[in-house]
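To start, the structure itself, in structure tokens.
The other protein chains are all here in position, but one chain of the complex has been omitted.
Here the chain labels run A, B and C in written order, and each chain numbers its own residues starting at 1.
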Amino acid sequence: MSGGQSMLFVLVGVVAAVSALYAVLTRQILRSIMSLGAFLTAVAVEFYVLAADFVSVVQIFVYVGGVVVLMLFALMLSASGERHPLAGADRPGLGAVLAYLVGGGLVVASLGAGLPEPGKAPAQTVDLLGRSFLGGQLFAFELMGVVLLAAVVAALVVARGERQ
Amino acid sequence: MSGAATFAWGALWGAVSLTIVGALTTVLVLVERKISGRIQMRVGPMHTGPHGLLQTVADIVKLLFKEDVRPARADAMAFRLGPLLTAVPAVLSFAVIPFGAPLIMRDLNVGVLYFLAVPGVTAVGLLLAGWASYDNYSFLGGLRSSAQFISYEIPRTLAVVGVVMLAGSLRVSAVLEAQRTVPFLVLEPLGFVLYLVTTLAEVNRTPFDIPEAESELVAGYHTEYSGFRWALFFLAEYGALFAASAFATVLFLGGGNGPLLPAFVWFLVKTLAIVFLTMWIRWTLPRFRSDQLMRLAWKVFLPLSLVNLVLAGLAMQVVAG
Amino acid sequence: MTAVLVLSAVLFAIGLFGVLTRRNAITLLVSVEVMMNAANLNLVAFSRLYQPELMTGQVFAILGIGVAACEAAVGLALILTIYRRYGSTDVDRVRLLRE
Partner (left out) sequence: MGTAFLLLPKAGIGLLVVVGLVAASLPGAGARRALVLAGALLLGAAFVVDIGLLGRSARFFHEALVVDRLSLFADSVLLTLGAVVSLAALDGAVAGKDGGDFLLLFALSLFGASVLVSAGNLIVIFLAVELTIIPSFALVAFRGADRRSFEGALKYFILSVLASAILYYGLSLIYGMTGTVRVPLPAQVGSSPLLLLGIGFMLVGFGFKLAAFPFHQWLPDAFEVSHPEVAAFLAVGPKLAAVVALVRILEGLGGQSGAWTAALAWMALGTMFWGNLAAFRQAGLRRMLAYSAVAHAGYALVGVAAGTPQGMDGAVLYFAAYGSAAVGAFLVVALLERDGLGDAIAGLAGLGRRRPGWAAALTVFLISLVGVPLFAGFWGKFSVFLGAVEGGVVWLVVLGVINSAVSFGYYGNVIRKMYLEAPPGRVDKPAAVAGPGAVPAGPGGGAAPGAPPPVAETGARAAAGWSLRTALWLTVGLTLLLGVVPGLLFGALG
């Protein structure tokens, strides 16, 4: 990464971290989901900065256009009671300590990892991805299709079970 | 390109896109009213300016100065975000539209996919707007609208995949290059029809304008909006319509390819022809019912778009040899 | 490279914190998505580090995004069903089973 790029990376990274934090902290589910949307978009930008443009667009397509919309649907169809901020019942203490420990450990380990800086990224991402999907990773790609089938059937069965 | 230059170029293009979208909306609304007038044997707006040419300009001035009304129980943040999130994707999608050889902001590796992905965010805006208004009509409109949006996104994407197969690239310039001799309309007629029809559903136009079916839902998700925020919805609708038509030109009509005239002109002519087509459809066909609409998406368009993929494969064989 | 790792570590910790402290099913799902994205950042960055022309990390990330969408679809169907029965999406209030 060039100097400008790494500065952009850090900047967008701060945006991502802040929106992620807001998403898990706020007591209004709608804000949480919207903040998640901002976070996902920021991560998509990070992907672009890391020269993974295809992943970046997939992130927007599937996550922001798909998952966030699904979550909003779920929220709105179950909305009546949840318009107001959630009441207590959260337990911050222990979770905060544990998350802090894990995060701290990871950060320290990352700082000490001493990985090399990546070289120049290939420009023809789409070509290479296509070759990978239909070459070395063909099996994983096909398996993904079965996973999708499973998810569709599972979601339908769960949603239908409730009608009986 | 260095970071700063990219940023400056992006900002410039953003401002230009916004201006284009604004101007386009102004013109297209007027054109639409005139066309609807002709089709229904009326004259349309006539009073402001010669032949009513300034009518929409006056409308915009009015909208800008109108009071911004917000229902008392509406969720303030969501109410503000809703129109923004519908308008911004429409503007952003202009980034990959090639108005002419140099007139494209970014010829992304993944341009075609970008164009399909970015407007997808609109669904979030529609849902938010409908929900935030705290109004049953708005809420139903928002839900229907985004459900429709998501359902039609699938056959639409698959219709475009056919073109991508033929072009062998997701890059907009490569798609255009591949059509230098024969536009894909010839090789992919079914794909074109699918794209056009699903696009009508995506931009909520008749016969797929369920979310704002006036007779049932008042004005759908934007029932409670007024003034500038309402104008943003309009901007989004016409911006998206123009962008989608422009992309139809890129994908199926060979973009700016054409004899004699400069690319820019050809591009505009083709795009406006498609825009006219959508308006024509809008004012002549009746509206579907909500459940019919969903059935149509899943049981007709989805299978058809799969058939289209097979046809695209055959077309590839024909082109190859 | 370090910047990516640190960012992803921070995001992972934020997501973990959310999972451990929040009790609403939808917010839990939000937190899990944050964690998955932290991993995606890692994968994309590592993809450039080793044999970038193979795109292994990016392929992994794309499939991971798909899996996350699958999980979300099934989970939200479940959450909606639960809501219709209990009138709440709060995990603590949904409690007929006991230890």
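Definition applied: a residue touches a chain if its C-beta (ideal position, glycine included) is under 8 Å from a C-beta of that chain, and two chains touch if they have at least 3 such contacts.
This one's a predicted model, so the numbers in the text were calculated from it and none came from an experiment.
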The chain left out of view makes contact with A, C
Where chain C meets the left-out chain, the residues are 5, 12, 15, 19, 25, 28-29, 32, 35-36, 38-40, 42-43, 45-46, 49-51, 56-57, 59-60, 63-64, 67, 70-71, 74-75, 78-79, 81-82, 85-86, 91, 94-99
Extract the touching residues of chain A with respect to the undisplayed chain.
-> 105-106, 108-110, 112-113, 115, 135-140, 143-144, 146-147, 149-151, 153-158, 160-162, 164
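One rule holds for everything that comes next: only the chains that are shown with their structure count from here on.
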By the contact definition above, name the pair with the higher C-beta contact count: A-C or A-B.
-> A-C
Maximum centroid distance from chain C, chain identifier (CA atoms) | B
Intercentroid distance (Cα basis), chain C paired with chain B, Å = 32
Using mean CA coordinates as chain centres, what's the chain A-chain C distance in Å?
-> 6
CA centre of chain A versus CA centre of chain B: separation in Å?
-> 27
Mind pulling the residue numbers of chain A that touch at least two other chains?
-> 54, 58, 66, 73, 125
Residues within chain C bordering two or more other chains | none
The answer for chain A against chain B in the complex is residues 2, 4-5, 7-8, 30-31, 34, 37, 53-54, 56-58, 60-61, 64-66, 68-69, 72-73, 76, 79, 83, 123-126
Give every residue of chain B touching chain A within the complex, in rising order.
-> 2-4, 75, 77-78, 81, 108-110, 113-114, 116-118, 120-121, 123-124, 127-128, 131, 139, 142-143, 146-147, 150, 153, 169-171
Within their complex, chain A touches chain C through residues 6, 9-10, 13, 16-17, 20-21, 23-25, 29, 32-33, 36, 39-40, 43, 46-47, 50-52, 54-55, 58-59, 62-63, 66-67, 70-71, 73-75, 77-78, 81-82, 86, 89-92, 94-96, 98-100, 102-104, 106-107, 110-111, 113, 115-119, 121-122, 125, 128-129, 132-133, 136-137, 140-141, 144, 147-148, 150-152, 154-156, 158-159, 161-162
